[in-house]
Structures are given as structure tokens and as C-alpha cells.
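For this view, one protein chain was removed and the others were kept in their places.
Now for subunit A:
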């Protein structure tokens, strides 16, 4: 005898679109959420002590982990007063049975570029300079998706920002006589973020926007919309790569909702 949940899941496998439609007609989603409700969000800090700072985000079943490693380099000749950072996003092999060895696939590369783009707006690399033209910090930001149940974007963004916020860099001074760097581990200072970007993603199914889509909702719909806003309501990014057309009211509503969400998340987790 099957339980209601098992029966529901089997129907979802056989005729997924009808299954989702029947729920949406009642303004609710298969997992019981309303159209603009988030899944439970859990933020765990310092999950990888070998990294200089790290964070793991669980958004429903989606799990993303970020680790930041700081190293020192000689600044590039063109930008002697700037450090640098690089974001590398990958789907871990435990994430998908179809994972293949080799360089990250296009979805992963797109995510890396997206995260990099947002960071460039909120994080200034001149604060990473230790001594102009001699020594600067470079941050390696590694993000791994451990489980993908939709909306990896929001989870990844939050894990990066949380890790950056917790990052503390030791003070380095250059000894005048020997020209060698002296590291002072006693004195560590955090990095400065101009703004706190929070990403909000909506799946789109038959013209209806679903906040924080699960993997199945993303699969069934056309492409999702991602809006990134700072905690004060500045719009940093609006991303929609094709998909069925949306009305202007929907776009405006999505942006407004994102702004509100950004300040809520900021107050809850980063204030």
C-alpha cells in the first residue's frame, strides 16, 4: 500500500507537468510552499578549517560549500596597487551521477563568471595591496556544489559572501632593511565589502514565477530569473537568459521582492 507521498512522487515522475500544474492552480507547490516562499535556509560557518574562511549553505536539499584561500603574489605590472581574486565554481562529482572528469562544464563556468561579476562590484581589490608593486594578496574563492536540488545560484552567492565576510587577513609589513615580508598573525583584519549582495532566483513555469525553484521546477519551466540586490536595495544584477516572455509587472514585482529579501537576509545573517 503506497503512502500519499509515494503516490505523489510516482505521479510526478510519470506526468510531471500536470502534477506541477495541479498544485499551482491551488496557489501552492508540491512541497507545500507558497509561490514566494523560500525553502529552509541553513548557514554553517568555518566548515573547512583548512581554508582561510569557509561557509556552507543548505537551501532545502541544495548544498553549496565555499572556501577562500589567501596567498601573496607580486601585483600585475599594469595594476601595481591592486591585489586580485578569482572565483572557481564546480559541480562536485558527488553532485551528479553524470559527472565527468575534466574541466568544469558550461553551467559551472557561467556560474563562475556570474559570481565574479557580482564580486567585482562589491569588492575593491586595492584593499588587498600590501606594498605597491611588491606584494599583494590574491584570494582563491572555490565554490563546490555538493547537491543540486535547484537554485544553486542563490546558495552559491550567499556562501561566497558569508566566507568573504568571515575572512581575516593577517597584517604584513615589509622589513625596510631586508625587504622581506613580516607576517603578524596576532593582528588580523577583515576585508571590506562595499555592499552585501543577495541573490534571488525565480523559476518560471507557464508564466508563473516560483521563488527558489527546486530542481524539478527548474527543469519543467523555461529559464529562471536571477535578481541580485544589495541590502540597501541597489540593483546589482538582473539575469534572464531567454525563456518564455514575462510581463513588465512581473519583472517589477520580482525586483521589488528581491530588494525586500536582500535586506531581510542581511539583517538575519550578516548584520
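We adopt the following convention: a contact is a pair of C-beta atoms (placed from the backbone, for glycine too) under 8 Å apart; a residue touches a chain by one contact, two chains touch by 3 or more; residues count from 1.
FYI, contacts and distances are computed from a predicted model.
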item	value
Name under which UniProt lists the unshown chain, selected from "Putative exosome complex component RRP41", "D-xylulose reductase", "serine--tRNA ligase" or "Rod outer segment membrane protein 1 isoform X2"	"Putative exosome complex component RRP41"
Hidden partner chain, touching residue among A:67, A:197 or A:213	A:67
Hidden partner chain, touching residue among A:92, A:121, A:223 or A:250	A:92
Option touching the unshown chain, where A:43, A:146 or A:208 are the choices	A:146
Subunit A residues touching the omitted chain (full complex)	47-51, 54, 61, 63, 65, 67-69, 71, 88, 90, 92-94, 97-103, 140, 142, 144, 146-149
